[in-house]
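Structure provided below as structure tokens; questions to follow.
The complex appears here without one of its protein chains, the remainder shown in place.
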Amino acid sequence: MNEKINVLDNGYVRLTNVMGSDLSVVNSARVSYDKESTELDEKDIRLIKFLAREGHTSPFRHATLQFEVYAPLMVARQHWKYIVGSDHTMDAWNESSRRYVTEEPMFYIPQADEWRSAPENSKQGSGSTIDIDEGADFTEELMDFVEKGEWLYNDAISRGICAEQARLFLPAYGMYVRYYWTASLQSVTHFLNQRLAHDSQVEIQEYAKAVYSLVKPKFPISIDELTRTEV
Amino acid sequence: MNEKINVLDNGYVRLTNVMGSDLSVVNSARVSYDKESTELDEKDIRLIKFLAREGHTSPFRHATLQFEVYAPLMVARQHWKYIVGSDHTMDAWNESSRRYVTEEPMFYIPQADEWRSAPENSKQGSGSTIDIDEGADFTEELMDFVEKGEWLYNDAISRGICAEQARLFLPAYGMYVRYYWTASLQSVTHFLNQRLAHDSQVEIQEYAKAVYSLVKPKFPISIDELTRTEV
Amino acid sequence: MNEKINVLDNGYVRLTNVMGSDLSVVNSARVSYDKESTELDEKDIRLIKFLAREGHTSPFRHATLQFEVYAPLMVARQHWKYIVGSDHTMDAWNESSRRYVTEEPMFYIPQADEWRSAPENSKQGSGSTIDIDEGADFTEELMDFVEKGEWLYNDAISRGICAEQARLFLPAYGMYVRYYWTASLQSVTHFLNQRLAHDSQVEIQEYAKAVYSLVKPKFPISIDELTRTEV
Partner (left out) sequence: MNEKINVLDNGYVRLTNVMGSDLSVVNSARVSYDKESTELDEKDIRLIKFLAREGHTSPFRHATLQFEVYAPLMVARQHWKYIVGSDHTMDAWNESSRRYVTEEPMFYIPQADEWRSAPENSKQGSGSTIDIDEGADFTEELMDFVEKGEWLYNDAISRGICAEQARLFLPAYGMYVRYYWTASLQSVTHFLNQRLAHDSQVEIQEYAKAVYSLVKPKFPISIDELTRTEV
């Protein structure tokens, strides 16, 4: 399995593995009644709708998915916070670290037409995109600043400073990190419900949309019943 | 997938689904170094040994397995207690319930040569099997008592008592229940390490052996490195 | 701390320990804004209502409670299933076991006026209580059957059978077990929301009511906002 969706300037989400289907959700639910289906029929679909509507979520935990994600640290960090901060713990996570990796760092740089204004009536989130000329200024400033940070980082490394301290010079919020995320279908949809919401950061919404697109063909009924959202 | 191993007089374990392999363990570990293998080689095997030996268990959490188990309630209960009592929570569980099911109950009855004596120097566990003639007495007594309980249960049901109270008449420790168990490879091996131990109850050891036999062909390297045990 | 509420004929729930308060919920939520309250005011109460209403549950996970419960195995089992079957895993559990304990077993026996009929239009649950005279019959039958089971159990023990097999003679659904349960406030209220519902078994509803009564004075605002239920 190797389906991959590109996100932002250099990022992506890849579905690396999956266990289960809409049918296995149904069969996990039916164990209470000692019944098993071999093909998804109308009755099974009604059962999935019932389970999702009534909040009987345990059958959705018997299906699992593994993703490889390449995302700016600020996105990875929101993703982590959702997992640690929520009570949905059927998740595994392994991530690259700049304590080890010495490959060239890669950074997310918003293009001239991607900078957003502060929202009018809220402490968080963002409003409309700003004027493209002013955006071009910020893109250039950020590229210069990131370049300067990389230069200082490489200089420190070459003068013998340990990688774990040298990284203090990197503007890390935009730096790409790579991680494997394994989660139950329930946990994935909980993430989608939070991160597809309009008040979540635009950049993580893009990753959530990619996750949705990869999951949809594998669990066509369950995913829509559990997210109940227009994507 | 439908591999099934019979256990005790009427029970079984079935491996219903699996995600991942020894190779996916290796690749989850290698994300820290941005490396990926497509075929398991000697270096990968050494990595698995290193991870298991050093207790770096997170890569083993990216592989998951689903089992269907049919076991006496006293076995299911020890299985539950291990899961709730441990800190290894990447598990899903759905089980039949006598609040719903009205099918004929099925009971585990030790045969004449399967009754065990109390151990000499311990508060728990069991010693050698007892004399077969005395064993035959206990088997008959238990069959009679279970039959009496079933009769009382069916009588209560037929006289209109709700199933959730009528079941008070069932000698439930030996009654078979059916459940789906989904767990990470790490969680499965933690269960095996506890339940293959010689001081665990003989009946649950039988289930642990069946789980081991089903998992071994799917994760030939990881399972032995993580259990480090002779089965 | 030693508040205790008796439940059923021989059971109880005891609140053995607690960490946090409505105020600590508020302060855990306010860390995002680097603010801290020392006394609960109107603004704090509005914040708790907002968090509960919007499903921002993580602040409720910083408060924890420990209970000692003495309940029939069929109740303990439903309690376990909720914990293993749900995704709310911030729970610890330690329970007595008949593999070790050799003290006299204790059983739940419904009184003559406590036996309930099967519900009219449902596969689970129960309807109204049955006629008291017929109830008296069931109570007597169950007492006789339990007594017979205890006699067979004690006989097996005295003839040298190990406790872990001898218990097959006990009508275990009604047998009392003792356990410590430690859970976050979020997990406790999730349990209450499920177990105070009218379709849950009457016996576990009694335990849920006891838990509610013990928690209410410790988290007067949070508990009602999170359960939103009339008890």
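Here are a few things to note about the model shown:
Order of writing sets the labels: A, B and C. Residues in every chain begin at 1.
Here is the rule we go by: contacts are C-beta pairs under 8 Å (C-beta built on N, C-alpha and C of every residue); 3 or more make two chains touch, one makes a residue touch a chain.
Everything quoted here is computed from the prediction, not taken from an experiment.
Within the full complex, the residue among C:78, C:126, C:139 or C:184 touching the omitted chain is C:184. Residue in contact with the omitted chain (choice from C:29, C:118, C:192 or C:223): C:29. The chain not shown here is touched by just one of A:14, A:49, A:116 or A:209, and that residue is A:116. Interface residues of subunit C with the unshown chain, by the touch rule above, are 16-20, 24, 27-29, 31-34, 58-59, 61-62, 64, 66, 68, 89-97, 100-101, 103, 178-180, 182, 184.
For subunit A, the residues touching the chain absent from view are 73-74, 77, 80-81, 83-85, 89, 91-95, 97, 99-100, 102, 108-110, 115-119, 123-127, 130, 134, 138, 141-142, 145, 148-149, 152, 156-157, 159-165, 167-174, 201.
By definition in this document, only the chains that are shown with their structure count from here on.
Rounded to whole angstrom units, the spacing between the C-alpha centres of subunit B and subunit C is 25.
With each centre defined as the average position of its C-alpha atoms, the distance from subunit A to subunit B rounds to 34 Å. Looking at subunit B, residues 89, 91-95, 97, 100 sit in touch with two or more other chains.
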